[in-house]
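Heads up, one of the protein chains got dropped from this complex, but the rest are sitting where they should.
Going in written order, the chains are labelled A, B, C and D, and every chain counts its residues from 1.
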Amino acid sequence: MSSNARAGRPSRLTRNLSAKIASVPMMLTAVVIFLGGTLWTVIYSFTSSKLLPRLKFVGLDQYERLWSAPRWLVSIENLAIYGIFSLIFSMVIGFVLAALMDQKIRFENTFRTIFLYPFALSFIVTGLVWQWLLNPEHGIQSVVRAMGWAGFEFDPLYNSSIVIYGILIAALWQGTGLVMCLMLAGLRGIDEDIWKASRVDGIPMWKTYLFVVIPMMRPVFVTTLVIIASGIVRVYDLVVAQTSGGPGIASEVPAKYVYDYMFQAQNLGQGFAASTMMLITVAIIIVPWAYLEFGGGRKRV
Amino acid sequence: MKKTAHLAEVPASWEAGPRGARPRRLLSTRTIVVYGTLFVAAAYYLLPLYVMIVTSLKGMPEIRLGNIFAPPLEITFEPWVKAWSSACTGLNCDGLSRGFWNSVMITVPSTIISIAIASINGYALSNWRFKGADIFFTILIVGAFIPYQVMLYPIVIVLREIGLYGSLSGLVIVHTIFGMPILTLLFRNYFAGLPEELFKAARVDGAGFWGIYFKIMVPMSLPIFVVAMILQVTGIWNDFLFGVVFTRPEYYPMTVQLNNIVNSVQGVKEYNVNMAATILTGAVPLLVYFVSGRLFVRGIAAGAVKG
Amino acid sequence: GHATDLEVTHWWTSGGEAAAVAELAKAFDATGNKWVDGAIAGAGGTARPIMVSRITGGDPMGATQFNHGRQAEELVQEGLMRDLTDVAERGKWKEIIRPASLLDSCTIDGKIYCAPVNIHSWQWLWLSNAAFEKAGVPVPKNWDELVAAAPALEKAGIVPLAVGGQPWQASNAFDVLMLSLAGKDTFLKVFGDKDTEAAAGPDMAKVFKAADDARRMSKGTNVQDWNQATNMVITGKAGGQIMGDWAQGEFQLAGLKAGEDYSCLPGLGVNEVIATGGDAFYFPLLEDEEKSRAQDALAETLVDPKVQVAFNLKKGSVPVRGDVDLAAANDCMKKGLDILAKGNVVQWTDQLLSADSQKQKEDLFSEFFANPSMTPEDAQKRFVQIIATAE
Amino acid sequence: MTSVSVKDLRLSFGQVTVLDQLNLDIQEGEFLVLLGSSGCGKSTLLNCIAGLLDITDGQIFINGRNVTWDEPKDRGIGMVFQSYALYPQMTVEKNLSFGLKVAKMPKGEIDKRVARAAEILQIGPLLKRKPSELSGGQRQRVAIGRALVRDVDVFLFDEPLSNLDAKLRSELRVEIKRLHQSLKNTMIYVTHDQIEALTLADRIAIMKGGVIQQLADPNTIYNAPRNMFVAGFIGSPSMNFLKGEIALGAGGRPVFVTEGVSFSLDGYNAGEVLAPGRKVVLGVRPEHVKVDEPAGASGEVHKAVVDIEEPMGADNLLWLKHAGHTMAVRTAGSRRFSPGTTVRLSFDMTLASLFDAETEERI
Partner (left out) sequence: MTSVSVKDLRLSFGQVTVLDQLNLDIQEGEFLVLLGSSGCGKSTLLNCIAGLLDITDGQIFINGRNVTWDEPKDRGIGMVFQSYALYPQMTVEKNLSFGLKVAKMPKGEIDKRVARAAEILQIGPLLKRKPSELSGGQRQRVAIGRALVRDVDVFLFDEPLSNLDAKLRSELRVEIKRLHQSLKNTMIYVTHDQIEALTLADRIAIMKGGVIQQLADPNTIYNAPRNMFVAGFIGSPSMNFLKGEIALGAGGRPVFVTEGVSFSLDGYNAGEVLAPGRKVVLGVRPEHVKVDEPAGASGEVHKAVVDIEEPMGADNLLWLKHAGHTMAVRTAGSRRFSPGTTVRLSFDMTLASLFDAETEERI
């Protein structure tokens, strides 16, 4: 009986074959597009490619030029400011709204729809609307001035030093609804008994949120962070629609630098070098996290 | 004896004391804070929509004179008509209408295919884990952070090589690729949250990879499919870059017309037409939200929130 | 043969531009083919990447607009563009197209790859007569007078010089100042020969000084698009604008009359030279025989004298051939034609500089115009660097 | 003195009234167990007492004070939850002290109380750990500690042990009993585990559909259940119910008859007259039936056939066919019976129960 032994062991490759076949599109995308595209980009960032990609290597020239370009430096700085504030504000606003929505309020559906609807609109639309609202001649400034505060100044889109905050306002308008939804879902997942325990303990609600509930929502915050952060790195449309990077270069962002240099300046090499820098930044933040979160170490969720 | 003592001490306050539900002042501080904040926030979120609608109903002279928040003195639907059917880009003066069906033609297959592929990925990743699957998934997630613009060139090359550049299928592939990271993440988390025993039971019953997927998993996953559908419809409908780079004019989606209308300035900006065009373009995703918003939150709770 | 659809992409979407394109389409349709319009709004910066992607992606359009110069150079080298030499020879383009430099820009390795459609001159100062009247000062005759009139305009609540927010406007305003104030020689030395010494020299310092004035005068423009800035001049909200001849189309469309309602000063009224930049159509190499024939037909149509006139009148630009009758031309256009006839022409930056250098220059000047804390000296230093690495 | 007193309590969730006209007095130092099946309103009642639910009508007194409108923290109660509800990111020590700190208690006092709770519950070595580093039993001990440090008069437990495995459950049960014996606080304990109820309670309140069916000490509940619900709910396996009627037996004494088999009722202590012909249900607990042993007082002998045998170690459970009923009988674990054999049964009527077939109330 034990003689027909281990012969029947099927080969590793054909086990789970359907799953492997079904995953082919994913593998192709991951390998060809994301990995291949990235490699391709990195390789061509060392060339002097202009309009068309050509393998004329020039070493680190493109990088040297990149890091001496004032516009790139401004872009990086803007991204940092925008990123930090947008992370903080969307988390805080999203969480506060979710916490309010979680108070067994009336009209919950209505409020949720109101907070969420901007997410249905594209950045182009968002940018356009807020450009219009923030326009000093038509928008909020002119209305406030018309009401009597002649000295009122609110023209973020035309003021180099605060233009990035003007973009932030629009971005938050568009994106906090989703964050609110994520947070709300997270709050709904908190054990009812925790609330009861803290009430019996006499802990004020805000302290319960701060010291008990928020720490319990780590996974939600992580997911939210991924979604917001990926949006931040990619921010482009909104800037184009709202300010086109202006005034001057005051609201430029890295993704726009990449696009402009690749296509408008017809200097692919420069664009690729900038892309590579963005990729490296992303990778430094993401890869260890993604590995911990999804990689081999951890078990099924 | 104890009992009498107790009876003697209580009755005085017995009937008089608090009874029934805790009294609630209609406007407790808490209520004021909660609703106050919510209403202020709601105003912030609604203001742009209000301005858009009001502006789109005004004539140009009124816009030039008045303040943006003032309701229209004289309601006109002309901007809407113009935006829909006669605004010009270059030589084409048929407004957004020509892009509408293109958008539908792009959005429907792209949404379906991208969701189909991502849900199968998520299913394979959570139930049929094979060696190396996690590596691909990790790459995919990192891919979610790559700016689209960066990938534009490689994708142009890939599509050219497989001969799909400029066709509708090419565009569908592009949308599928860029929807894949987040959708796969959503589906993977959702499927991982379903009881594993269900999967095992189906295997014992002899159902294979596809049998389990179609007969067991899909029917149980309405909420997450709704979330994915909303995300994709919004994303694809609103897309401008891919629509214009990977297709030709006869397939240009509505957003291209929107961009053209908004950016083709003829003398002064026709804000009313722009706003009408903006609302018209956003109408489809907005509608999808209003109709299925409730399921959205449920699906998010089921699929996104578990890290 | 029967009608062949030919898709033509371009970024002419403003009022005057669209009217001009309509003329081209009409003429092409008359040849028995069909013009399929592929307008992409948002200026060349938005449109060009899309065009290039389409061509390199293997799904080219029938014809596409580029600024002639170096924008399509590599596409041609890559063999993606159609050789028009036969059409050109048949049409004797070498003889009729004036100035000859236009065709030179279309020529690579002795072969012709594009059909020029117009000459654009950048070097114009457009002035609103009404604005100066309101401010109580005479309409300036040159740049210096405008600078002198600025305080009065400002007092009247008028922006002296409208400069739109798009980077190319600032950059080109500077180029115009440079050609007009420092002269043709310096211009060519710096941009043509990439002479850093000249770029760092005192002549250029003067130009930067003027740019500083322009920056001060432009404060409060607060619009993005060039035609919105033009519109400020049309409505008297701004005193003037440095803009190419296409601005004229907007004045015309608004029903304003040159000389009466608005004035134009070529070369800023200082140095009457105009540059011969312009637009041209390129024809990607197609496999379809019929489409190729339609391409030839379009190329011929574009340089047809009647089409030239109709198109350029609407567009406000100058035809590419000297043998057409421009009686219908207005005041300003006539001034331009005069200068052209005198041969006071120079190559423009599109031809002299790569897109890359142009972009860097745009970055520099859009920053300069938006950021008052950047001194002219700093700007000049960075300018020299750009010239040093320019190709 | 009464420690907790619930008067005419009504509680509705919107349209649904879960508790209605509920009255309950709990003496100081008493250990009261609320027992009932899932959804009967036990947790709801407990939450009302704790002030975690706003009652619709009625009053609640704790230590003679009307606390109907008081906040939970002001009621002098401590509460322990099924899911422990520990604050997951705080150490055990912080979990215990958090409430006190918020109440601005001086540090010295806090430390004293935490130390005392830790000693009582023997969780001293765990103080620096986080809940995720504790076993289920340890977590529940910490949860009890959190109530303990509040130094309250009344402890409320909501199924504190049902997330634990059998072994831990019985261990902690003993500990809670000991705790009560040493602290002498009033304790209200919700469970649906009858063993917990029987072992812990001074009195048990058995609930069904929001109504207290019987409130009595465990012995009474077990041996003299007030109705068939209580009788069937308590005891595992359940009391055997035989449907039949009263008849007149030998000597004119009432007997119980079912399917032609008659049972002497001698020794049964009826509260009412046993009128012949009355439809009744006889309830006999499995351990009150003797198998193959000398007959009892009545001398009556019943024959039955073994259907299934379930040896459970200490006991051996027999499922017998008798008088058309299937009957569970418990014998010592050391005795074995093979299915199919016939055995002799004798019943002890002093421990049986008779119910009216209609009202299901005890007679």
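Everything that follows uses one rule, which is that a contact is a pair of C-beta atoms (placed from the backbone, for glycine too) under 8 Å apart; a residue touches a chain by one contact, two chains touch by 3 or more.
Predicted, not measured: the structure shown is a model, and the values here were computed from it.
For the chain left out of this panel, the touching residue among D:Leu24, D:Ile60 or D:Ile234 is D:Ile234.
In the complete complex, the hidden chain is touched by one of D:Glu28, D:Asp70 or D:Asp193, namely D:Asp193. By the touch definition given at the top, subunit B reaches the unshown chain through residues 195, 197-198, 200-207, 211, 215-216, 219-220. Looking at subunit D, the residues touching the absent chain are 37-38, 165-167, 170, 173-174, 177-178, 181, 192-195, 198-199, 218-219, 222, 234-238, 285-287, 308, 310-314, 317, 319, 330, 332-334, 351.
As a convention for this text, only the chains that are shown with their structure count from here on.
Distance from the subunit A centre to the subunit D centre is 55 Å, each centre being the mean of its Cα atoms.
Distance between chain centres (mean CA atoms), subunit A to subunit C: 38 Å. For subunit C, residues that reach two or more other chains under the stated contact definition are 49, 56.
Touching chain pairs in this entry, ordered by label, are A-B, A-C, A-D, B-C, B-D.
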